[in-house]
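With one protein chain held back, the other chains of the complex are shown just where they sit.
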Amino acid sequence: MATAKTTLPSAGPATGSRSFVSRLRDGDEIARLTTMVFAATVVLITLLLVYELWTNSALARAKFGFHFFVTRVWDPNIDQYGALPFMYGTLVTSVLALLIAVPLGIGAAIFLAELAPPRISDTLQFFIDLLAAVPSVIYGLLGVFIIVPLMRTVIFPGLNKPLGFMPFFKGPSYGVGFLTAGIVLAIMVIPYIISVSREVLLSVPQDQREAALALGSTHWESTWKVVVPFAKTGILGSIFLALARALGETMAVTMVIGNTPTISASLFSPGDSIASVIANQFTEATGDLYLQALVGLGLVLFLMTFILNGLARILIVVTTQKGSGVPT
Amino acid sequence: MSASVKWRRLVSNFMLTLTGVCAVVSVSVLFFILGYLVYNGGTSINWAFFTQLPTPVGETGGGMANAIVGSAKLLMAASLLGVPIGFLGGIYLAEFSGSAVASVVRYAADLLNGVPSIVMGIFAYSIVVLPFKHFSTLAGAFALGLMMIPITLRSTEEFLGGVPRYLREGAMALGASKWKTIATVVVPAAYRGILTAILLALARVAGETAPLLFTAFGNRYWSEGWGQPTASLPVMIFTYAVSPYDDWHRQAWAAGLVLLGLILIINILARTILSRGIAVPRS
Partner (left out) sequence: MQASSKPGLSVNIATNTGAAGQGHLASLPMRMTISKVNFYYGSKQILFDINMAIADKRVTALIGPSGCGKSTMLRAMNRMHETVHTSRLEGEIQLDGQNILAQDVTTLRRRVGMVFQRPNPFPKSIFDNVAYGLRINGIKGSTSEMVEKSLRRAALWDEVKDHLYKSAYDLSGGQQQRLCIARALAVEPEVLLLDEPCSALDPISTAKIEELLVELKNLTTIAIVTHNMQQAARVSDFTAFLLTGQLIEFNPTPQLFTTPSDPRTEAYITGRFG
């Protein structure tokens, strides 16, 4: 208990204009220092993480340098490690996921922001938030037992028969592969696109819509030609966010991608992604170079998501600010 | 109404209906997932599931008692690591720090939040597994705890910041020191939002598998103490699902139902009851 000399708080606001000693006696200084230590820990952990990734991949970086990114061969038996098949797999599955998720997600966001009455919009958004909480391994479970058979029995024949002449749709298919992983990833990232796009669309000023309607637009025209373009930066941000999530997804992808480091144009080919090869091989890695090559892959993944998340944040902040600003 | 206006209205109604279809499809995925889990796993949820250890490979029967306990231990330890750092760090940001320092800490937290969980596993491996040369519950808890920090930190800062000035000033005008004000007035005013965020963070890491693959690893038996590898529900689901045994598949469904059920219940409770009227952080 403070034994302050005065009874009134004329000792000033407790934000540092009192003497160090009186602050110390009140326990404020201790509180400040203690909480500061914890806050600093967060920064330290982040720095340590980058440091560990960097030093624990030193061997691989020294040996391969930039060739790491362009070598196709990943063969532990001869200690040859190239990241290309995994980068390919990560990119292909993520792009496929976006191709499916973006139209669906934006469409749903438009419905929730423009058409649905507020109660229904909020309820549906609640379910979307729950969907975002479903863990990766559960999606993997459904992927393995529902989507893989579906791919084998319905999707592959459906696409291969008419379009099999194109390199994208060449068989054979074992059920697992790039497209399967892409579909599972799409389901996983849709909630992110919907949540952010819905918020961004809701923040578009009402008088933009009204101006379009007052010129004789139909509801769709005002939405598609005015509201969505107004919000496009934020929507793009949501896509980057979804992409960042898709890149780092491990379990669901591991369970359905086939785990073969292949580069193939066919969507039905089994492949591998950065995250899933780490998941599968990390505990099997014999020898330092092998392990450090895997850590190197982790570093690559970290950098990719770091850049994407940063861009996404900027884009989203820019849009929601634009909506509330008055044009000069 | 001219022909072209008729056409435009038709297009408008069609496209808007399409967006409704997109919304329905997206939301229905949640119910499909639950449906499949209940259908395939519901019948396998029995007393044995919760109390027995896994049987040797190839034998049917058995349960996941060790995985359930293992997950519980991991989450408990993860909270002990993640919540204090996040909570106290958040207090520092909201109450004591200048804006420059605050932005740095916030940036670090956002960065940490965006790290893929498998990379977090690599980090935990290098810090906790490598030095001791074996997998452990501690290592798994370390990875999961780290993942809880950013959400806890940001939410604490946000909800503390939302406490109105007049509450603080009322306490200070009575002679309360700053830390007393925080402890007795500000935090209690904000506790519901913070608790919601912590629960949501817990629900999120409860389902994480990747970071555990090479930290806690796995265990067919009970894990003693904190220094041994341990089974966990998500890893069991993964292992069983990719195995060639039908009986293991059946158990994987059951485990999936239990895990998702728990996560959804926590989410629903946190998002409805606890945070009535508060804006809830996005997952």
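So that you can tell them apart, the chains are marked A and B in the order they are listed, and the count of residues begins at 1 in each.
One rule holds for everything that comes next: a contact is a pair of C-beta atoms (placed from the backbone, for glycine too) under 8 Å apart; a residue touches a chain by one contact, two chains touch by 3 or more.
Computed from a predicted model, the values in this text were never measured in an experiment.
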I'm checking contacts with the chain that's been left out. Which of A:221, A:249 or A:272 qualifies? A:221
Can you list where chain A touches the absent chain? 117, 205-218, 221, 225-226, 229-230, 326-328
Residues of chain B in contact with the chain not shown: 1-2, 4-5, 8-9
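Definition applied: only the chains that are shown with their structure count from here on.
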Where the centres are mean C-alpha positions, what is the separation of chain A from chain B, in Å? 16
Residues on chain A engaged by chain B in the complex (per definition of touch): 2, 4, 7, 9, 13-15, 26-28, 30-32, 34-36, 38-43, 45-49, 52-53, 56, 103-105, 107-108, 110-112, 114-116, 124, 126-142, 144-146, 187, 190-191, 194-195, 218-221, 223-224, 244, 247-251, 254-255, 275, 278-279, 282-283, 294-295, 298, 301-302, 305-306, 309, 313
Under the definition above, what is the set of chain B residues touching chain A in their complex? 8-9, 11-13, 15-16, 18-23, 25-27, 29-30, 33, 36-37, 40, 84-86, 88-89, 91-93, 95-97, 101, 104-105, 108-112, 114-123, 125-127, 146, 149-150, 153, 172-173, 175, 177-182, 200, 203-204, 206-210, 213-214, 217, 234, 237-238, 241-242, 249, 252-253, 256, 259-260, 263-264, 267-268, 271, 280, 282-283
